[in-house]
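Structure provided below as structure tokens; questions to follow.
Yeah, one chain of the complex is gone here, protein chain that is, but the others are all in their spots.
Coming up: chain A.
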Amino acid sequence: MVNAGDMNGSGNLMDFLDEPFPDVGTYEDFHTIDWLREKSRDTDRHRKITSKSKESIWEFIKSLLDAWSGWVVMLLIGLLAGTLAGVIDLAVDWMTDLKEGVCLSAFWYSHEQCCWTSNETTFDDRDKCPQWQKWSELLVSQSEGASAYILNYFLYIMWALCFAFLAVSLVRVFAPYACGSGIPEIKTILSGFIIRGYLGKWTLLIKTVTLVLVVSSGLSLGKEGPLVHVACCCGNFFSSLFSKYSKNEGKRREVLSAAAAAGVSVAFGAPIGGVLFSLEEVSYYFPLKTLWRSFFAALVAAFTLRSINPFGNSRLVLFYVEYHTPWYMAELFPFILLGVFGGLWGTLFIRCNIAWCRRRKTTRLGKYPVLEVIVITAITAIIAYPNPYTRRSTSELISELFNDCGALESSQLCDYINDPNMTRPVDDIPDRPAGPGVYSAMWQLALALVFKIVITIFTFGMKIPSGLFIPSMAVGAMAGRMVGIGVEQLAYHHHDWIIFRNWCRPGADCVTPGLYAMVGAAACLGGVTRMTVSLVVIMFELTGGLEYIVPLMAAAVTSKWVADAFGKEGIYEAHIHLNGYPFLDVKDEFTHRTLATDVMRPRRGEAPLSVLTQDSMTVEDVETLIKETDYNGFPVVVSKDSERLIGFAQRRELILAIKNARQRQDGVVSNSIIYFTEDPPELPPNSPHPLKLRRILNLSPFTVTDHTPMETVVDIFRKLGLRQCLVTRSGRLLGIITKKDVLRHMAQMANQDPESIMFN
């Protein structure tokens, strides 16, 4: 196959600034790749390298390097993803605290770093030190009082607005593809769709920079989904350095699957969970070779992040949990209740968020993206500041909720009434009645819960990078902690009830509210994303032990069942449907009894199929056909009467080949005959030079007969990644089924709007 890109001549470095000549064999934007062709090209390449490797030592070394290039790419992806995650964590840490005050000794320290070496921290006021001053202290030298509060409040809102405005402007001016979570689009890309620029360098840079800004601005969103996008951009960047991956879209997607695993790995400090997330949620085809390489990339990324050590304690996540108190069978009942809550919340969130996003897509609301971001930030900042649980960053909130109350915690949640004569060690505190601090904390948590539930619906999907994992976990953690404290107080005050009598003696430490918070977080996350195994693995890698695997599984399973009872789609599939991406889900089951004739085009009453003939059309005829229709490809038949199928030709390749021929070959004019056979047809003398286009013809298109059940056809499309399939009857070409037709048919069968499938 002629590689037209080499015509420019190699070695001239300035050539990169010129517009590239599109190759035969590359794909147009917003089209689907041909998986089978990519696979066969890779096999050809591999065979060529293997056969040449026997020739000389240098060729042998080249073949070894080719085999190892995959591992080198994984290593580079892990390094860059880990580094970027470390940068993001450190910068978020600093900028979040910037809203409240500044460190005088060195402005680049966050609050905790500033007070690290100070000797003035006391037990009750662990955060106070003279080097860190709030804005009111700095500007008007007052730290308490109404005017100080109002000044701090005002500056908090100003900083939040400043960060959000900067973020949305950067996204709008430099990289509009950097908005949103990224996971629905990456799912679609990995299933074979091409979105040029979505994984580009500017998108990578802007997404990293603006992610820090939006997380610091206090909006109710997380950074895990965008980190997957960032890691995939890194994957795309490094795979373009090696021709094995840059020229083959199928192989590139293997690299992207592994990069997605690395992204989740650094987000949660969970390499195994990352690989399972990539396998379950993001990837379409996941060969076993990718499993091992994804794990390698995830490990390298986690190790790089650990060496940067953003949190100072060698942990990768702020809310790592270190206790190992046991749980009891009777507690499964509240855990299952939390699972039900998670499922219900997931359903509510998906329905409301999709409705709001649809409104943003179709009405005038979508015309003011910058204004929308500013308004939501202002509302979030204004409501979040008074409540101490929403004022701090969501990761810190989750960390506090996950942590168990030892004797050393000074937060309000741990304001239990202590027995002053108690001399038990740190992790064996018995049941205590709740003090006034706990009651006020419960009120504040309830308000914060309602606020977070409402505001996340409006925040997810705005034109800024926004993730969903952290807000869902926060909602679940708040609900879980409240349930946990409730159960704990119930156990304390009613030791004699049957359910508590066996396992909760007076004076024993039986209920751990922090565990309930973890279970609630897992339940809510599972309810909204419908993850199964990967969720449990991520959660138990977060907790560092297998003790809590049964409660986590119970909650995750319950929330998935409850949520599936209301709707089959998770949030990412729902967004894919909303945007009309051509994503053929492997999880859907097609159970209807339609046949291929019901779906194929042309239908009865439509214009007949546009075909090319094997040797009787001129260049002008073909060009007219291409101009008048917008089909992606044309079947080639023997002749208009016999209609026996020979092959399939892609539109893009026809255009390029004809253009090439007109420019370069002598004698090719509009009247030249195009032929797809090996030998030119018999032509009268004095006819212009014919044009042979056999090399762009796919001689093995997939065909089904008209009575093939659609179940089988859908299965073929899914398993082989086809774009179109031809329908024949008794050997004669009858029609064509494209992937879009299949998706429309499935939508129609599910009573959705078939016109919502937008892309080809």
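Simple rule for what comes next: a contact is a pair of C-beta atoms (placed from the backbone, for glycine too) under 8 Å apart; a residue touches a chain by one contact, two chains touch by 3 or more; residues count from 1.
Note that in this section contacts and distances are computed from a predicted model.
Undergrad: Quick one: the chain not pictured, UniProt calls it what, "Alkylglycerone-phosphate synthase", "Sodium/hydrogen exchanger", "TMEM9 protein" or "Enoyl reductase (ER) domain-containing protein"?
TA: Cross-referencing UniProt, the chain left out corresponds to "TMEM9 protein".
Undergrad: Which residue among A:307, A:639, A:665 or A:712 touches the omitted chain?
TA: Among A:307, A:639, A:665 or A:712, only A:307 touches the chain that is not shown.
Undergrad: If the hidden chain were put back, which of A:121, A:147, A:502 or A:665 would touch it?
TA: Within the whole complex, the residue contacting the unshown chain is A:121.
Undergrad: Would you mind spotting which of A:130, A:176 or A:731 touches the chain that isn't drawn?
TA: Counting the whole complex, the residue in contact with the absent chain is A:176.
Undergrad: Could you list which residues of chain A touch the chain missing from the display?
TA: These residues touch the chain not displayed: 10-11, 13-20, 28-30, 62, 65-66, 69, 79-80, 83, 86-87, 90-91, 94, 106, 108-109, 113, 116-117, 119, 121-124, 126, 166, 169-170, 172-177, 179-180, 185, 195, 197, 201-202, 204-206, 209, 212-213, 237, 240-244, 246, 307-309, 312-314, 357-358, 360-362, 366, 369, 406-408, 410, 420, 423, 425-426, 461, 463, 575, 578-579, 623, 626-627, 630, 651-652, 655-656, 659, 758.
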